[in-house]
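Below you'll find the structure I mean.
All protein chains of the complex are present and in place, except for one that has been dropped.
Presenting chain A:
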Amino acid sequence: MSWAGFKKSVNRAGTTLLQKTGQIERTVDREFADEEAKYRIFEKECQALQKDSKAYWDAIKAMTAAQSRIAETLETFYGAADRSSDGAMAGHAYKRSVDDLDTTFSRELDVPFRTTISEPLGKMCAYYPVINEHIAKRNKKLLDYDSARSKLRKLIDKPSEDPTKLPKAQQEHDECKEMFDMLNDQLIAELPQLLDLRVPYFDPSFEAMIRMQAKFAEEGYEKLSGVQRYFADNVRDDYAAGQLDAQVEGILQEMRELSICGGN
């Protein structure tokens, strides 16, 4: 921090203290406070959106990656006894279709997701630090203005011996006021614009999101359902009737009955 910056921050700290103790009057600007509150909501929501959209995309990736690994594991299991069984064939078809899904998603959805969701959100979220800087600057200038005003008022109430003091204080007051007003008015004018523009800004993302979700579901469903052809005819009904679970249980029981599992 430069020396001038340091001096400023010390002075402002003093002003804040005096305001807290009621020595210096604090400017209350309802208009700005309202706009800032709205802006804060918007900022928070956008940041949450950015986080969630990333989580969503990562989850899609993780989901297909897990499916891919599961398919590999299945091949190990089928490799244990008979590589050419129907089950092994189905397992192989499953592997092919999940791999296909994985590449389809990265090929078909990666760019759209980035263009329609990540980038608009990222761009908006990148504006916030700058806007916050504007707000911080405005708050600092407000402190300067408050302090200059109280100085001026004191001089008017109790004129000093030095006749040069009053015009100097007046000038300082005017300068501070000008700076503050400029920043403040800009924020008051533009924050609502920004908030208003959010609607057309994010509007096209909504439909794109829905379409991508639908695409994800549809591709997933279509690619996977093709594997069913390799299943025995009764499998679907067995699954629905809970037969498959019973089979799994039965085999586990048989395994436990093996002499090598007796722990003897």
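The rule is short, and it goes like this: a residue touches a chain if its C-beta (ideal position, glycine included) is under 8 Å from a C-beta of that chain, and two chains touch if they have at least 3 such contacts; residues count from 1.
Definition applied: contacts and distances are computed from a predicted model.
Novice: Pick, from "Histidine-phosphotransfer domain, HPT domain-containing protein", "SH3 domain-containing protein", "fructose-2,6-bisphosphate 2-phosphatase" or "Mediator of RNA polymerase II transcription subunit 20", the protein name that UniProt gives for the chain of this complex that is not shown.
Specialist: Hidden chain identified via UniProt as "SH3 domain-containing protein".
Novice: At which residues does chain A meet the chain that is not included here?
Specialist: Listed in rising order, the touching residues are 34, 37-38, 41-42, 45-46, 48-49, 52-53, 55-56, 58-60, 62-63, 65-67, 69-70, 72-74, 76-78, 80-82, 85, 87, 90-91, 94, 107-112, 115-116, 123-124, 127, 130-131, 133-134, 137, 141, 175, 178-179, 181-221, 224-225, 227-228, 231, 235-236, 238-239, 243-245, 247-249, 251-252, 254-256, 258-264.
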